[in-house]
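Only a single protein chain was left out; the remaining protein chains are all shown in position.
By written order: A, B and C. Residues from 1 in each chain.
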Amino acid sequence: MTAHNFETSVLNTWCPGCGNFPLLNTVKTVLQELGEGESPTRPENLVLVAGIGCHGKIVDYLNLNSFYSIHGRVLPVATGIKLANPDLEVIGFAGDGDAYGEGLEHLIYAAKRNIDITVIIHNNRVYSLTTGQFSPTSPLGFPGRSTPAGSPEPPLNPLELLLAGGATFLARGFSSEPEQMKQIFREAIDHRGFALVDILQVCVTFNNLHKYYAERVYTVTDHDPADYLQALNKIKEWDYGAGTGGAGSGEEKERIPLGILYKREAPTFDRRLSPGGGRSRAATQEHREALIEKILANSK
Amino acid sequence: MTAHNFETSVLNTWCPGCGNFPLLNTVKTVLQELGEGESPTRPENLVLVAGIGCHGKIVDYLNLNSFYSIHGRVLPVATGIKLANPDLEVIGFAGDGDAYGEGLEHLIYAAKRNIDITVIIHNNRVYSLTTGQFSPTSPLGFPGRSTPAGSPEPPLNPLELLLAGGATFLARGFSSEPEQMKQIFREAIDHRGFALVDILQVCVTFNNLHKYYAERVYTVTDHDPADYLQALNKIKEWDYGAGTGGAGSGEEKERIPLGILYKREAPTFDRRLSPGGGRSRAATQEHREALIEKILANSK
Amino acid sequence: MMKETPTKGGPDTLSVLVGGKAGAGVDRSGTILGKLLNRLGYRTFIHRDYPSIIRGGHTFSIIRAAKDRIAAHREEVDVILALDRETFTLHQHRLKEEGICLCDAREKTVLPHPRAFGIPLAEILREEKAPAVMTNTCMIGAFAKTIGIDFTLLETILRQELRKETELNVKVAKRGYETVKEVLTIEPLRQEILPLITGNQAIALGLVKGGLDAYVSYPMTPTTPILHYLAGVSGDFGLDILHLENEISVILTALGYAYAGKRAAVGTSGGGFCLMTEGLSLAGMAELPILIVMGQRPGPSTGLPTYSAQTELLFALHAGQGEFPRFLAAPGDAEEAYYWSALGLRISWEFQIPAIILSDKDLGESFYNFDRGLAGDPEALNLLPEKEGRNSSANTGQDLPYRRYTLTGAGISPLAFPPLAGGIIKVNSYEHDEAGITTEDPRQTMVMQEKRLRKAEYLARALEAVKTVNTYEGENQEMALLCWGSNKGPCFEVGRRLGLKVIQPVVLNPFPTRQFQQALTGVKKLITVENNATAQLGRLIRNYGFQACGQILKTDGRPFSLEELEEKVKGAIA
Partner (left out) sequence: MMKETPTKGGPDTLSVLVGGKAGAGVDRSGTILGKLLNRLGYRTFIHRDYPSIIRGGHTFSIIRAAKDRIAAHREEVDVILALDRETFTLHQHRLKEEGICLCDAREKTVLPHPRAFGIPLAEILREEKAPAVMTNTCMIGAFAKTIGIDFTLLETILRQELRKETELNVKVAKRGYETVKEVLTIEPLRQEILPLITGNQAIALGLVKGGLDAYVSYPMTPTTPILHYLAGVSGDFGLDILHLENEISVILTALGYAYAGKRAAVGTSGGGFCLMTEGLSLAGMAELPILIVMGQRPGPSTGLPTYSAQTELLFALHAGQGEFPRFLAAPGDAEEAYYWSALGLRISWEFQIPAIILSDKDLGESFYNFDRGLAGDPEALNLLPEKEGRNSSANTGQDLPYRRYTLTGAGISPLAFPPLAGGIIKVNSYEHDEAGITTEDPRQTMVMQEKRLRKAEYLARALEAVKTVNTYEGENQEMALLCWGSNKGPCFEVGRRLGLKVIQPVVLNPFPTRQFQQALTGVKKLITVENNATAQLGRLIRNYGFQACGQILKTDGRPFSLEELEEKVKGAIA
C-alpha cells in the first residue's frame, strides 16, 4: 500500500506568520506517525471536525475524513460520530469564539460525559475570521472592533472551567512551540476519554501576542497531572488577563505554564451507554420487525 | 400607603409537599422584608424572571413584576433588564434542567460578567414538569424516564463550575430549611454582583430526596467564604452523586454543606460598561439627531 | 348504550369520559377503559386532555367505541367516571339524557343527576388498605360491571397495564365491580381485535421499521413520549437513546451519527425546533440525512404545552437559512404515522435530505386502532431507479478517489461512511466542490445549489408511486373538506356523515400537485379545516395554484369534536 498523502491541493489562505501554520504541520506529523506505530490508526479511521473561524480551514488543508461543522458546534458533531462508531479516532478543531463562546455548553457536556475524543482549541483570544472582536479569552479591556473602548468583561479560564466540568485530560500548548505541541497532541489522542488542548495560537493580524507569550511561557516540570490540586494550581497560575487590565500591560511578568496539566482515567460515555441502554446492535432488522409485530400484538 | 399584597389569587398547582412551597414562602418573606428596612427596596422595583419548569410557576404566585421567560433563558433576560435599568432588583428563578442544562452557557457568562442579579435554582435534580427525566445534577445511574436503565453520565457540580466561571457569590440551601434559605436569600440579594443560590428543592413526585438530604445536610460554620480554597473544598465536599452510582445508595454517608460557600467583591458589569462604552443616556434625541446630520455631512 | 343511536357511518356504541385531578391516574384509567372496549371488538379512540400540571389540575380522557374505524371524539358522552366532583361539574353538559355517571358514594348526594351511581370508593380503599390513587381502579371495576363486562376480561387487562401492586389493584377493582349491578349490556363484536396505540408509539415503531439506529432528544411535549417509549425498548431493539443538554446538541449529534452511517431521528416541539433550524440548514448543505419529529402545540412561545395546534406547517417548510430540499409529511392517524415515519427515514437516507414528520399533540397522544393492512409497507416503494444514481451503500462501486458530492443526474451522490479504505469523506457547511472542499466560486456555487435542489424533483417523481393525498369520496363530489394531520379523523367522519368529499394531503413537501389536482376533480367548493388562525394549508395550496374558498379554523388548543365540526361544516356549506 502506498503511503497516505495528507496534503490537499487547496491554497492556504491563512495570513503569513499565522500560528495556525505550525499547528497544522504538527497535527499532520502526529497523524502521520499515528499510522506508523505498533497498533497503527489508519488514516481512514481518523475523522476531523471543525468549527467556523480561521481555525476551521484546517480541515480543507488535510486530506482526511472531515466534517466542517457550523460555528460553535464541533462538540456535538464529534460526539455523534464517536458514539455512532467508537472505532473512529475523532479530533475536533475549534476556535475560542467557537468553543468557549457560541458553543461553550457543549464543551462542558463533552467533559462531563467524558466523550472519548480530542479537541484542539486554536485559542488566539480573538474572533479572527470576523475581523477582530474580543473573545471569551481576550483579556479584560481588549480593544476589539465591538469594544473599541476595551472589553468590559474578564476572560474565562477555560481549563479551570473544564476541570470543574469533569474533563479527564487538560493541556496547554503554544503555536510557536511545535515540538511540545506534538507531544501534547500525541498524548491527548492516546488518552481514553475527553482530552482538551488549549493552544495559545498567535493571530498575527488581530492579536499578535507572539512576543508576549514567548517571554512568559514555560513547560511544567515536576508536575503530577494526576494530582487535582497541583493541576488546579498550575491552571490558575495564569488567568488569561483577567485582572491585568490587558495582556501586555507588562506591569509584572506572569508566567504561563505549558504542558499536560491534568489527566485522570474515568469510564468513557460510549462504554457507560452500553450496558443498560441498548447498543447491542446485534439486533438485526428482521429481529426488530418481529419485535414490532409482537409489540403490536400485545397492544390490544 | 397601604402595604403591598404579595399574593396572587392564582390556584397553586404544585404537588402537595413539594419543596417549592417553602421556597416560595421564604422568598415572599424576604421580599416583604426588603421593603421594610432602612433603605427599602419598594416592591415595584423588584423584577422576577422565571424559566419553564415546575419552578417557573413561582412568578404566577407572586404579585410582583415578572418576566416568565422560556426554557433555559432566565439569565439573558435578567441581564437585559438589569443593564437597561440598574436600579431594578432582578431575581431569577430557574430549574436545574433550565439553568444547568438548556441554558448553562448563559449562567457561566452571567458569572463571568458579574451581572448584579440574584439567581435561585430550584435544584430538584430532575426534570419535573416534563414528568421525570434525569437532569444535569441527577446522580450517575438515575433511573429517569429517558434513562430507565440509569443515566449514563455523572452530574455536574454547578457550584464548582460557577466558581471556575468567576461567580462572586455562591450558596447552597435546602427547601426543608426555610430559616437558612431566608438568610441566604437576603445576603444574595444584598450582594453587589452575581449571586447564585443552589436550593436542594425536594420534588416529592419524581425525586423525593427529603430523607436523604435531611440525613446529610449541615450548615457550614467556621467557614470563610472569602477564602477561595476553603470555598472550593466545601463546594467539592459533596459531588451530587457523581461517584456513588446513585443518591441513596447509602454506602457511606456523605455530608452536604449548606450556607454561603463563597463570596467576594468585584466590579459589576453595568459599572464596567459605563466608562468607555457610552451609556451616557444624557444624549437626548435632539442631540442624537444633530449628530446624525453631522455624521452625514462628514460622509461626503 | 343499549339502544344504539344509528348513524350513517355506523353505530356509535359508547363514549366514556373519565376525569379527575392530574396525578389521580386518569390517563391510565383511560387506557384501561379503551382496551376494555377494544377487546370487545369495538374500534376505539381515546382523546386525552390534560393541563401542564403534575398534580391537581383537571384532566380527562374520552374513550369512544364504535363499530367502524374512528379517530375523533364526540362532545356528548354516555358515561362519566367522575374521580372528583369537578369532573361532573365541568362535563355534565356532555352527558346524554339517558347517560350515567359513576362517582364516589359521598358525592352521590351532592350530584343532582338522576342516573348517578355512588360507589363506596373511600370505604373500599380503606378496607383494602389501598392508596388513594387506586380510586380509579375501583371505579373501573364498577364501570365494567355496569356495562356487563366479564370480570376476567378486566382482570386480564389490569394485569397487563398495571405492573405495580397488581394484586391489590385487581382486588380493589373486584370490590368496585361487586358494588354495582349491570345497567346496560355491551355486546362483544365479532371482528378482529386491533392493537390500540398512540400516534407517538406508531411514530416510534415506524422509525424502528425504517432502520433507526439512534434516537436523540431533549424532552418536550408532545414528543417526549417517543423518547420515553424508545428508551424503554432500546435494549430490545438495540438502539442508542440519547437525552442531551439541549436541542442544538440534539440535532448536531444526530448529524454526527448520520456522517458515521447511523440512522438517527430527533423529536421536539416548536421551541426546540427553533433551536434545531440551524442544524436543519446544515443538513441541507452537507446533505446529511436526519429525521425530525416535530410535534405541534399552541404557541407562540411556551403557549399551551399540553394542548394541540397546527401552526408550524409554514415554519417547518421554510425553516433554516438558504434553499434546500426537505421532505415533510403530516400523518393523520396511527397507520400513517407508522408508515410515513418509516418511509420518511428511508427517503431521508436515499435522498440525503432532512425529513420532517409534522405531528401534533392530538395525533401523538391520542390512542388509535392500528390496522396492519391499512398501514402498508414502507419498503415497497422503489425510491430511485438504479440507473439514476441510487447509491447509499458504503461500497460506492465507483473508481476512487471518492468524492462526497459527486454530481449525478438526480443530484444524489454516492454515500459512504468512514472508515472508507483508500477514500476520504469530507462534508462541509460552506459551499463546496464535489470533494467537499470549501469554495466561493460563483459557477461552482450555482452548480452545487442546482444539484441539491434537483433531488427534490426526483423525490417528487418517486412519490407519485404512492398515495400522498387521501380522499374520502362522499356522495356530494362538489363540496369538499380539506384537512391535514390529526384533523383527518374528525373530517373523515363528518364527511361521511354529511356525504362530503374529504381531501387530506399527507405529504406536504414536495407538494403532491398532481395527486392533489386529481383529488380536486369535480370539486367546486373547497373548505379548509385547520387548527390554526391563518389557514396555513389554505395558504400553501395557493402557491400551487389551488384555492380554498372557505375555512373552518379552531385556535383553542382542543381538537374538533364531531358535533362541533359538523355544525361548522353545515354552516359553511349552507
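Following the convention adopted for this analysis, a contact is a pair of C-beta atoms (placed from the backbone, for glycine too) under 8 Å apart; a residue touches a chain by one contact, two chains touch by 3 or more.
Predicted model, so just to flag it, every value in this text is computed and none were measured.
Looking at the complete complex, one finds that the omitted chain is in touch with A, B, C. Touch with the chain that is not drawn comes from one residue among C:P195, C:G238 or C:G270, which is C:G270.
Contact with the omitted chain, checked across C:T13, C:T468, C:N487 or C:N532, is made by C:N532. For the chain missing from the display, the contacting residue among C:T185, C:N382 or C:T445 is C:T445, taking the whole complex into account.
Where subunit B meets the omitted chain, the residues involved are 8, 10, 42, 44-45, 47, 49, 52, 57, 59-60, 63-70, 73, 75-85, 87-88, 103, 105-106, 109, 273, 276-283, 285, 288-289, 291-292, 295-300. Contacts to the hidden chain, counted on subunit A, fall at residues 11, 13-16, 52, 54, 68, 70-72, 101-104, 127-131, 133-134, 136, 144-149, 205. Looking at subunit C, the residues touching the absent chain are 51-52, 248, 269-271, 273-275, 277-278, 280-282, 284-286, 296, 298-307, 309, 311-312, 314-315, 317-324, 429-431, 440, 442-443, 445-446, 449-450, 452-453, 532-534, 539, 542-543, 555-558.
By definition in this document, only the chains that are shown with their structure count from here on.
Averaging Cα coordinates per chain places subunit B and subunit C 37 Å apart. A separation of 30 Å divides the Cα centre of subunit A from that of subunit B.
Mean C-alpha positions place subunit A and subunit C at a centre distance of 41 Å.
Shared contact sites, meaning residues of subunit A that touch two or more other chains, fall at 103, 105, 273, 276-277. Among the residues of subunit C, those in touch with two or more other chains are 231, 235, 241, 245-246.
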